[in-house]
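Below is one structure, written out as structure tokens; comments come after it.
A single protein chain has been omitted; all remaining protein chains appear in their positions.
And now, chain A:
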Amino acid sequence: MNSNNNNYSDIPGTTVFDGNMARKGFHLNQFCMSLMNAANRESFKQNESAYLDRYPLTDAQKQAVLARDFTQLIALGGNIYYLVKISSCDGLSVAAAVSTMTDLSTEEYLDMMRNGGRSPEGNRYLKEQQ
């Protein structure tokens, strides 16, 4: 998936965090930012829905946070550096959170990394994948 509409919209499996995405995700990212504070993390953990209601998020954004659906959160304007504040709150490593956006399990993803990572071959242009 690529949610951009620009000269980088032909890069597969990649959403560039540009102005358009930043506008969509402003409140979502600011909600994530609030989790930098320990007291806020506690309130979020106690009642996630109630905490999310403090921010003017769309229903889709709220659902995606509750489901920890990172692919959806990126499409809805989330930025990965902000989103990992949710997964840190859950005690997950960045790699574990990142792996959920791929078609691999976390263990398979880590294996791929240990073997040199994902090759750029065939991954530069959408047309290579058609």
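Everything below uses one rule, namely that a contact is a pair of C-beta atoms (placed from the backbone, for glycine too) under 8 Å apart; a residue touches a chain by one contact, two chains touch by 3 or more; residues count from 1.
The definition used in the following text is that contacts and distances are computed from a predicted model.
Participant: Just to verify: the chain that's not displayed, which of "Sugar ABC transporter substrate-binding protein", "Iron complex transport system permease protein", "Cytochrome c biogenesis protein ResB" or "Protocatechuate 3,4-dioxygenase" does UniProt list as its protein name?
Facilitator: Missing chain, per its UniProt entry: "Protocatechuate 3,4-dioxygenase".
Participant: Against the chain that's been left off, what residues of chain A make contact? List them.
Facilitator: Residue positions of chain A that touch the missing chain: 1-2, 7-8, 11-19, 22, 26, 29-30, 32-33, 35-36, 41, 70-71, 74, 79-82, 85, 88-89, 93-95, 98-99, 101-103, 109, 112-114, 116-120, 123-125.
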